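With one protein chain removed, the remaining protein chains of the complex are shown where they sit.
The block that comes next holds chain A.
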Amino acid sequence: MRGPRRDPDMVRAYVRTRGHSSPSRDGLTLTTLVRAADRPLHGLDVEALRVMRICRGPLSIAEIASLLDLPPTVALIVVSGLLDTGHLDSPAPAGQPDISVLEEVLNGLRALAVR
């Protein structure tokens, strides 16, 4: 069975609109974490449904893109729309990292290195 691979025409359609409709949320990045909110799914298009199905737990947009075989820019657009409609939640505001993130990363890596 071929399986639900990405539809090249759909991808082209998204790519075509890319210049005109960049993700509507500023600060959305490939490492932004999202998960499904409890909302009815009717009315969503095929790509949005695939994203919703995979977002049962927290994942980054990069993971969604890779697991669904979507180009990352397409995944950003689809996720952005689903955040706008409340179908997806992002656990933390997609802010820029600050010095406290460096400290958290450092502490975490040091803990791994001494195991």
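Things worth noting here:
Going forward, a residue touches a chain if its C-beta (ideal position, glycine included) is under 8 Å from a C-beta of that chain, and two chains touch if they have at least 3 such contacts; residues count from 1.
Everything that follows uses one rule, which is that contacts and distances are computed from a predicted model.
Remark: of the listed names "ATP-binding protein", "histidine kinase", "Stage III sporulation protein AA" or "ABC3 transporter permease C-terminal domain-containing protein", the one matching the undisplayed chain in UniProt is "ATP-binding protein". Set against the missing chain, the residues A:45, A:69 or A:84 yield one that touches it, A:69. Touching the omitted chain from chain A are residues 1-5, 11-12, 15-16, 19, 29-33, 53-54, 56-60, 62-63, 65-73, 76, 91-92, 96-99, 101-113.
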